[in-house]
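Would you mind keeping the following structure in view while I ask a few things?
A single protein chain has been omitted; all remaining protein chains appear in their positions.
Per-chain residue numbering starts at 1, and chain names A and B are given in the order in which the chains are listed.
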Amino acid sequence: MSKKGLSILIVAIIVVIIGIIIIDFIGNNALNRGGNPYEYNVDEYKEVDPSLIHYKETKNIALGDIIPRGMDIFKGDIYITGENFLKVIGIHGVQKLNISLEESGICVLARDEFIIAGLEQEVLIFDHMGKLINSWKPDTETTYITSLAILNNILFVADAGNRRVLKYTTEGNYLGEFEGKSESDDQHGFIIPSPHFDMVVNEFDELWIVNPGKHAIENYNEKGELRGFWASSSMNIEGFTGCCNPAEIAVLSNGSFVTSEKGMVRIKIYSQSGELESVVAAPEKFQEEGTAPDVKVDENDVVYALDFDRKLIRVFEKKLSE
Amino acid sequence: MAENKKLDRRDFIQKGARITLGASLAGIGIAAATKASAEKYVWQIDPFKCTQCGRCATDCVKNPSAVKCVHAYDLCGYCDLCGGYFKPGANKLETGAENQLCPTAAIERRFIEEPYFEFIIDEELCIGCGKCVKGCGAFGNGSLHLQIRHDLCDNCNECAIARVCPSDAISRIPASQAYIIKGNFTETQES
Partner (left out) sequence: MKKILSRIFLLLLFSFVFFAAQSQQRFPKPEFESGYEQPTPTTPEPRSAGMEWADVFVLLAVLSMASWLAIKKRSRKGMIWLSLFTLIYFGFYREGCICSIGSIQNVALAFFDSGYKLSLTVLAFFLLPLIFALFFGRTFCAGACPLGAIQDLIVINPVSIPSWVRKTLDFFPYVYLGFAILFAATGTDFIICRYDPFVGIFRMNAPYIMILLGVAFLFLGMFFARPYCRVFCPYGVLLNWMSKFSKWHMTISPAECIKCKLCEPSCPFDAIEIPVNEKERTESSVRKNLKRFSFYLVLIPVWILAGGFALSKAHVFLSRANPTVYLAEILITHPELKTDTENLDIQTFLESGKSMQELVEEATLIRNKFRRGGWYLGGFLGLVLGIMIMNQFTMRKQEIYEPHKGNCFSCARCIDYCPVEKKK
């Protein structure tokens, strides 16, 4: 090749190199980059048949700049606790009582005589004026209280940290505890991989406890003996998914369960024997990979969901047509 | 004589320029040294910012990526129903390939005792795609998370993943604390 030819070739190659660099530099941006080839996709499970959804969101109450952790509905008032407070607000959002706590409240239970707040490691009992009546601590370092229930004047305290349910009188006297192990070998007691461990007492005075690690809801008597259970494990709408669901439950007046799941957040209603009856809110209504909303039901079977991600109390009522 | 003068002048210019350049170099050096740190810095992912976009697997200059999944056992629930191990809608909770979420089958599932299972990351196979991290974070405790492994990382001057990370999760941190391993904590909020 002649010297001139070579020179032209050299310049051409240099121009091409510069061109490649410039094109790569300009072209490699947010618009031209594709999606995630390793996407964890649960979209197909998020879609819910609209005919299954029997509820609609009728209103919601914004909570403002607080960090809520748990709530209860009692006689038309909302009892809500969270980082360093316990509040009572009316159904229209008017604050009726505000108690500041030294630690974060995690769960709350209201009755005629008192309001019980569960902190991580302490049970506090207030009267309806906000005065502290009684308080005590279970004496285990790993205690993590997640839920409260009262049955026949026995206060049940769910201790997720030790995978057990503690029993007290409402004065704070220790009555015993149980870990959910039945006599037969096929039970492992409560499996609680994360701090989600809920209990509820229904209209028929039955104590139902979630066993999240087994996707199960189990019925216990006062002594802590397993009387029955049902479980449903599936990513589809019929079941519970993930490692520890349902995270929260409530009961309707007919004994049906309202369940709330984390991960793929959804609120559903199951019959007492564990058949899916309807859906309250589909995953599309919540933040992706969100926290399970705390769910409670009032005497008219209206479902209240405490949406932690959006800091809202969301009210779901049955659609009239269905 | 004139010749000499010219040479002198040239020398003078040369010397003057040399001193000027030397002084500016010294200036830059000193000014930069006031901002410098004797500490070595390395790239690391903040697992609390990471959104598992998959770019750690595709954009690292290393192939396979120097980003690997790290298991913070302290956080693990040792679940049978591991959201990081099984793909969504897995038929059976078995180790069959069709049930696994990991594209390279880099997670080993071992039975410990009823009802607990241990999950171990095989770093040889892991490509750092973060699929399991997403599954674990969504349905589990978030014990799986991505970290840049410094035995594999070239510590590039500018990390190619950091440049494309949509959540700005990758930054330089002192080499004396080269990892941000998730601790004894869970991220989930409790009610």
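Definition applied: a residue touches a chain if its C-beta (ideal position, glycine included) is under 8 Å from a C-beta of that chain, and two chains touch if they have at least 3 such contacts.
Only a predicted model underlies this, so the values are computations on that prediction, with no experimental measurement involved.
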Next on the checklist: In the whole complex, not just what's shown, which of A:17, A:175 or A:231 touches the removed chain?
Outcome noted: A:17
Item to check | Touching residue (missing chain; options B:53, B:81, B:102 or B:170) | outcome: B:53
Checklist outcome for this item: On subunit A, the omitted chain is touched by residues 3, 6-7, 10-11, 13-14, 16-18, 20-21, 24-26, 29-31, 33-36, 67, 83, 104, 120, 142, 144, 160-162, 193-195, 288
Checklist entry - Can you list where subunit B touches the absent chain? => result 14, 17-18, 21-22, 25, 28-29, 31-33, 35-42, 48, 51, 53-55, 61-63, 70-78, 112-113, 116, 118, 120, 141, 149-158, 160, 163-164, 166-167, 172, 175-181, 183-187, 189-190
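We take it that only the chains that are shown with their structure count from here on.
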Checklist outcome for this item: For the pair subunit A and subunit B, the C-alpha centroid-to-centroid distance in angstrom is 32
Next on the checklist: Show me the residue ranges of subunit A that touch subunit B in the complex, using the header's touch definition.
Outcome noted: 33, 36-42, 44-45, 68-71, 106-107, 144, 146, 188, 191, 193-196, 213-215, 233-236, 241-245, 248, 262-264, 289, 291-294, 306, 308
Checklist outcome for this item: Listed in rising order, subunit B residues that touch subunit A in their complex are 52-55, 57-58, 76-83, 88-89, 101, 103, 114-115, 129-131, 134-135, 137-141, 164, 186, 188-191
